[in-house]
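So the structure is just underneath, and the comments pick up after that.
Note that one protein chain is taken out, while the other chains of the complex remain in position.
Let's look at chain A:
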Amino acid sequence: MSLTFTAIGAPRIGAGFDRFPRLGLGQHRAMHGKIPEMGLGDLIELVERVDLRGRGGAAFPVGRKLAATSKSGPGAVVLVNGAEGEPGSAKDALLLTRAPHLVLDGAQLVATALKASEIVIGIEGAAGLESVQEAIAEREAPQPFRVVPLLERFISGEGGALVRAANGEDPIPPGRKLRAAVSGVDGLPTLLSNAETFAQLAVLASLGAELYASAGTDEEPGTVLLTVAAEHVVEVPTGTPLADVFAALGVSTGQGVLTGGYHGSWLSPDAAQVARVSRSGLEAVGGSLGAGILLPLAEGVCPLGESLRVASYLAAQSAGQCGPCRLGLPEVVRTLSDLMDGLGGVTPVRRAVGIGRGRGACKHPDGTAAFVLSAMTAFAEDIAIHAEFGSCNRPVRGLLHVPGDENGRLEVDWARCAGHGVCAYVLPEVIRLDRNGYPVVSNNPLPTWLERDVRKAVAMCPALALRRSPR
C-alpha cells in the first residue's frame, strides 16, 4: 500500500514533501530553520498560548504534561511514541520516514527545556526505523538518542506498553497504572507523546505562537494530520470542512466514515458532509478526531460484515492478560456473528460489550465497545435486513484494513470428531459446543497469546480430529 501526502492550504509539517521524498538535515534546515532553544517556562507559555494537545488520540494538553514531568523531579526522559498499532493510521510512519528531523527537533526542544538525560523513540516498521537512525547519525544533540523497535500490534501504542518496551520488558499494558510523567523510562519522569506532537512543537517553536495560530480555528489553532482510508495522509488547518478533504482526495464517504480509528465511532454520510475537521467539529456530529483516522466505507459491501471483521481483529489483538477482555471480546464477536446471521439480536451484543468495559489494564475493551456500539447505531438499517433475511446479500470485501492473521485457524476433521468436548474445555475462547455436544469453532484469527492453549487443544483431542490449518 503506497502512502500519498496531500496538503490543504499551506503545508507546515509537510513542507518540502512535494519536492523531496525524505528531508535530510540540510533540506530540513532550509524549510524550518534552526529551532531556538527555550527554557521550560518559555516553552510552557508558548504551548499554552495555542493550547497544543497531544496528537495520539487522547488530546492531553502538552503544557500540563510538561509541567507535571518537570515537577516530578530532576533527570527526565523524553519518549516519542511512533507506534502505529492502528491499522487505519499512517501519519506517524510517514512523518518518521519523510521528516525525521522535524520530530527529532521537537523532541530535542523538549529535552533541552526539561534538561532531560535521554530521548527515546519507539518505532514500528523498518522504513521509519532506518530513516530515524540515519537522521540521528546526521545531527548533533546534547542528549543521547535511543531507538526502540516496536512490535506491530494494536496495543503497542498504549503509553504503558510503550514505556515497558523502552525498558526492555514485555510490551503490554501494565496492570498497575503509573503515570509516565511520574515514573516512566528507567523509573524517571517521562514526557511521553505522539510523534506528530513533537513535530507540531518544532513547527510552533519555529513559527512562534502568532504565526502558528494564523491557520485553523481560534479554539484549536494550527494544522492537523489526518489519515484517510489508511493510504492518504493529509495535512489540513483545523476547521476545514470534512467534505473538502474527501473532495480533494477524490474519495467518497460511502456508507459512512469511521472516525478515531478502530476504537472510534461511525459518522453517517450526512454527518460527514457537514462536519469540520477539529476535535469540537467532529464531536459535534458524534465522531471523534482521535489520532486523525478517517475510514470511509464504500457502497456495495455489507457494513455489518466489515465491522465484524474489525471486531474479530480487535479481539485477537488483546494481550490476553485481563480476563474480561480475553473472554469478553470473543463473546462480542460471537454475538455480532449471530446478529449477522439473523439469529441473535442487538441486546446480546450490548450485553457482551458490557463485559469488558472499564475492566482492563488498558482501554482496549472500552474502545472495542465504543466501536461496536457505534456500528449498531450507524448500521441499524442493515441489521434489520439481516434480522429478517439472515443476510443482506452484499459481500464483505475487507475494505476496513486489518493485518493478516499470523497464527492460522483451527479446523475440525468432522469425519473423526466424536464430540468428546475436550477442546471446548481447554479452549473456551475459541471453541464452544453446540447443543449436540459437537464443537463450534469460531472463524476468528487465533490470538498470539492463545498459542499454548491451541497446541494443547490439538494435542489433547481424544479423536485426533482437531488441527491447525496452514497459515
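Descriptive notes on the structure:
We adopt the following convention: a residue touches a chain if its C-beta (ideal position, glycine included) is under 8 Å from a C-beta of that chain, and two chains touch if they have at least 3 such contacts; residues count from 1.
One rule holds in what follows: contacts and distances are computed from a predicted model.
The complex includes a chain that is not drawn, and of the options "Cysteine desulfurase", "Pyruvate dehydrogenase complex E1 component subunit beta", "ABC transporter permease" or "DMSO/TMAO reductase YedYZ heme-binding membrane subunit" the UniProt name matching it is "DMSO/TMAO reductase YedYZ heme-binding membrane subunit".
Annotation: of A:30, A:384 or A:464, A:464 touches the absent chain (contact as defined above). By the touch criterion stated above, the residues of chain A touching the omitted chain are 413, 415-416, 418-422, 424-426, 433, 435-438, 448, 451-452, 455, 458-462, 464-468.
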